[in-house]
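Okay, handing you the structure first.
Every protein chain but one is kept in place in this view of the complex.
A, B and C are the chain letters, set down in written order, and residue numbers restart from 1 in every chain.
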Amino acid sequence: MKTYNHMEMMIIAAARELENGSTAAVGTGAPCAAAMLAQKTHAPDLIILFEAGGISPRLVDMPISVGDSRTFHQASKAGTMGDVMDACARGTVDYTFLGGAQIDRYGNLNSTMIGRDHKKPKVRFPGSGGANDFASLCWRTMVMTVQDKRRFVEKLDFITTPGWLDGGNSREQSGLPRGTGPYRIITHMAVMDFEPVSKRMRVISLHPGYSFDDVQEECGFELLRSEIILDTPKPGVSELEILRKEVDPRGYLIGR
Amino acid sequence: MKTYNHMEMMIIAAARELENGSTAAVGTGAPCAAAMLAQKTHAPDLIILFEAGGISPRLVDMPISVGDSRTFHQASKAGTMGDVMDACARGTVDYTFLGGAQIDRYGNLNSTMIGRDHKKPKVRFPGSGGANDFASLCWRTMVMTVQDKRRFVEKLDFITTPGWLDGGNSREQSGLPRGTGPYRIITHMAVMDFEPVSKRMRVISLHPGYSFDDVQEECGFELLRSEIILDTPKPGVSELEILRKEVDPRGYLIGR
Amino acid sequence: MKAIDQSHGKLFMDPDPDHARKFFRKKNRKKMNKVMDLGQAIETFVLDGEYLAIGGFGSNRTPIAACHEIVRQGRKGMGFLGHTSTHDMQVLSAGEVYDRIDISYGVGLEARGLSRCSRAYLESGKVMVTEWTNYALTARLKAASMGIPFMPARTMLGTDTFKKSAAIQAICPFTNTTLALVPALYPDVAVIHVHEADIYGNARFKGIAVADIELAHASKRLIITTERLIRHDEISRDPSMTQIPFLLVDAVCEVPYGAYPGGMPGEYFSDEDHLTDWLDAEKNDETFNAFIKKEIFGCRNHEDYLNLHGGRERMAALRAEECLLHKEFYREDV
Partner (left out) sequence: MKAIDQSHGKLFMDPDPDHARKFFRKKNRKKMNKVMDLGQAIETFVLDGEYLAIGGFGSNRTPIAACHEIVRQGRKGMGFLGHTSTHDMQVLSAGEVYDRIDISYGVGLEARGLSRCSRAYLESGKVMVTEWTNYALTARLKAASMGIPFMPARTMLGTDTFKKSAAIQAICPFTNTTLALVPALYPDVAVIHVHEADIYGNARFKGIAVADIELAHASKRLIITTERLIRHDEISRDPSMTQIPFLLVDAVCEVPYGAYPGGMPGEYFSDEDHLTDWLDAEKNDETFNAFIKKEIFGCRNHEDYLNLHGGRERMAALRAEECLLHKEFYREDV
């Protein structure tokens, strides 16, 4: 029996991707938890930015808004949205973490609407917020989402946020800053990256207890396989302890 | 015998042009003295801006730099150069006061160089600073300068700062904001404006003791005459007293 | 500059800086006493059919008291700037105050969930929607604040967000970079909530500024709601602290707890229980109508609303919540 749940696995797998000393633009929820966990484990010098203006805060508690007081608690600077977005545009932000209602094989995201008619959508979601900006301007975009075929779809109803667009070199041709793009997709089952030429999503690591077929089953498009598919190391005792006791002690996300 | 000098006449004539409750972007020296005098006489609610960032200071002493502490002493905001220039660009600044080494019939100014070859000028001056910006973006540009035919020239060696450019509607055609342009030229002899169609400089008021011919004598191009040329009221006792005792008590400008 | 790709979203506001300049030339910039009652400020400066922007970010330093007053006075047919608009949008949607929106983020209350009311309103077809991103909207306000007709940006490219925006793609003549040009946005009126302001409108706040400084400069009219009035000499003693100078401001309204049930940095935390009540009430139309009737129309003003939710005692608890989080503000040894 597993001693951790889906959300815990996802947050821990995501945290591991963040290099020490790098910069990461994050939102609330799971991405923020991953950044906090990284800081408290292997990446104490991870620099966190929040889009509303918080620059390098000390995160003692999980923010409920990307602009609440916790996002600039003991920060280096409580600045402006422009300050943070400009930092991304200048090329000084390494990572961003996003979510979305739908994702396609090229890592494009939809957080705007479900339906055909933009004037009268079937379901309206919040929209881009800063997601499109972060995915356009930060070097590496990471996405955290539950592996679910209703989310991993053949075709998005609306491309809110750019991934590799139509694959190949279409992203670079669009004018988006050179060298940027989706880097990792982290679900509760696997970690995916993108095949370098076609830019199609491919599985590079499977979490304990899941096979490639399990992942493909919960994906609405055909996934590629990396030449070597790794086994994601299972959550460590100390990772779990820190996540549960220090990052999300009230269980907002991990539900304990 | 005159009981005031050239500089005093000029500053007093200039001060009178500033409306109460209006905004004025000024530099150091005579323009600043004029603004201070206006504030202390008929325009207590004149709002002064300095290009380095000072917004609405209380001027207790003459600044020696448009960025020294006096330019934001008890100000409403000690901001940025961008703040002040943006205010001009948005159309919120009524007046600016400029000087220059040379001026032509259309109120264009040269403060960059004397000579033909920009690569190796005969005399190099400071350049635009904020002058071009102010004259481009504020509604009404005023110039204070000594009436001297070496300054009032047929052709500038270099157009640093736009007046009415080539006259007529050339300024508007250049793309400069609509409705802006030179408004008054104030010398120690006269006040000039610009004929509305040709945009040529014309005398509208003569200071005590000077005739139109005196002014024309010290002007390198042909001046127009206003239909009615007024007599500039001579400096009032209280204007002089405030100027001497409160605006420039050390005689930096008025040399007393 | 030739457009190489055009979007299909509606451009609601004129980006021409010469038209805006005409307005700003005439705007009263006098250093005069601008203190007035919030009701009077909304009545005078927030007009049916015009374009409204609300400061702050989500539920943080957001002038919710002003949003209630706008709904209470029955404003209709407005344009609205949904620049990460959460609870404020929920309130304004409840009043159906706007019928067109420039949106980057709306509908949601971030980690709290989605507002069924805002969502249904946007799904109803009653609202014209133009899409943007947070940065694009900041850049649009920045362009207006700088008196230029557009700002170049490297965002939105390649996406449907671009297609449903009113941006234009063009090629940089210096570098051949493909750019999204976003048009200047001059809102007719904005409301910004701050910690401190003097009677002339010189205002300052603590914590993140979001896009409020750009917004203050871009807006044709500006209402400041403030936790407290301070003496002008407090401002002039240290003018480096002033974020919004009086020249931009039309009205100053003292509204303690003016961001409630949102939070105010260093002052009080958001009332998460009451925000949950809002989300819960929306689940049923009838419940929600009764809720709005009680919460907005049943209150004469913000003080009534605060009293409805525990008054001084509840506010003290929210102050404690905020200040305990920031205990390092008060103790050096942590």
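The working rule: a contact is a pair of C-beta atoms (placed from the backbone, for glycine too) under 8 Å apart; a residue touches a chain by one contact, two chains touch by 3 or more.
Since the model is a prediction, treat every value here as computed from it, not as a measurement.
Every visible chain touched by the undisplayed chain in the complete complex is listed here: A, B, C. Only one of C:47, C:120 or C:171 touches the absent chain when the whole complex is considered: C:171. Checked against the hidden chain, the listed residues A:72, A:106, A:125 or A:210 yield one contact partner: A:72. By the touch rule set out above, chain B reaches the unshown chain at residues 28-29, 50-54, 60-61, 63-74, 78-82, 85, 89, 108, 112, 118-133, 136-137, 158-162, 165, 170-171, 174-177, 252.
Summarising the interface, chain A meets the missing chain with residues 21-23, 45, 47, 55-58, 72, 74-79, 82, 86-92, 94, 137, 139, 177-179. Mapped onto chain C, the footprint of the missing chain covers residues 1-3, 11, 15-18, 147-154, 168, 170-175, 177, 179, 181, 183, 206-208, 233, 236-238, 240, 328-329, 332.
Here, only the chains that are shown with their structure count from here on.
Averaged C-alpha coordinates give centres for chain B and chain C that are 40 Å from one another. Separating the centre of chain A from that of chain B, both taken as means of CA atoms, is a distance of 58 Å.
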